[in-house]
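Note that one protein chain is taken out, while the other chains of the complex remain in position.
Just so it is clear, A and B label the chains in written order, and each chain counts residues from 1 on its own.
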């Protein structure tokens, strides 16, 4: 999958079909868009509280579960104080 | 680095597997294939709500039902080192036809011996487990 080229070793945001948002360093991927993320953390969004980051470590996510992979601008990302961000969690995929 | 290389390197390592239905399995990886079908031993199975759990001696999980696997952090460096070593060996062989003392048949087919060893453990396991059909079919393949 040539489309994931250029994301390796970059900090990425991965959105899963169940609505989870995981940030991590893309260590590898394959044709089926299975991905390996290192130093990954789940970002848990809620309306009543700021964003909570839960460390997850080394993760292998199946391609079936992938919705979106975005390259994170680290300067932009670090400028945001996650504790002040309130938002609904991302919706799960509905077919 | 390919996801499957990581999974292959995770043999005998502890891992957490979450299925698409939210159930989780904690255990040690016995074996895996290119579909990400896996077998685990000494497993703790937990329901999606986390309310109930079971201990299983062994289990087989079909790859297509898996959401993600969590593996030990140390594995990443292990795989990278292994790949570098394999690359260096590859260069060495191409450079000179003489492979040297360590480059015999066993190092050219590193998977063959492991595979055989694993298959023999299956055969002993099949007689002792309840999931007999699964194990037997698997070993056969």
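Here is the rule we go by: a contact is a pair of C-beta atoms (placed from the backbone, for glycine too) under 8 Å apart; a residue touches a chain by one contact, two chains touch by 3 or more.
Here, contacts and distances are computed from a predicted model.
Comparing "GPI transamidase subunit PIG-U", "LSM complex subunit LSm2", "Vacuolar protein-sorting-associated protein 25" or "Sedlin" against the UniProt entry of the hidden chain yields the protein name "LSM complex subunit LSm2". Although it is not drawn, the missing chain touches A when the whole complex is taken into account. Summary of contacts with the chain left out: across A:9, A:49 or A:73, the touching residue is A:73. Not every partner is drawn; the one left out touches chain A at residues 1-4, 7, 13, 15, 17, 19, 21, 33, 43, 45, 63, 66-74, 76-77, 80, 85, 87-88, 90-95.
In the analysis below, only the chains that are shown with their structure count from here on.
Averaged Cα coordinates give chain A a centre that lies 25 Å from the centre of chain B. Those residues of chain A whose C-beta lies close enough to touch chain B in the complex are 16, 18, 27-30, 34-36, 38, 56-62, 64-65. Of all residues in chain B, those touching chain A in their complex are 1-7, 20, 36, 63-64, 66-73, 75-76.
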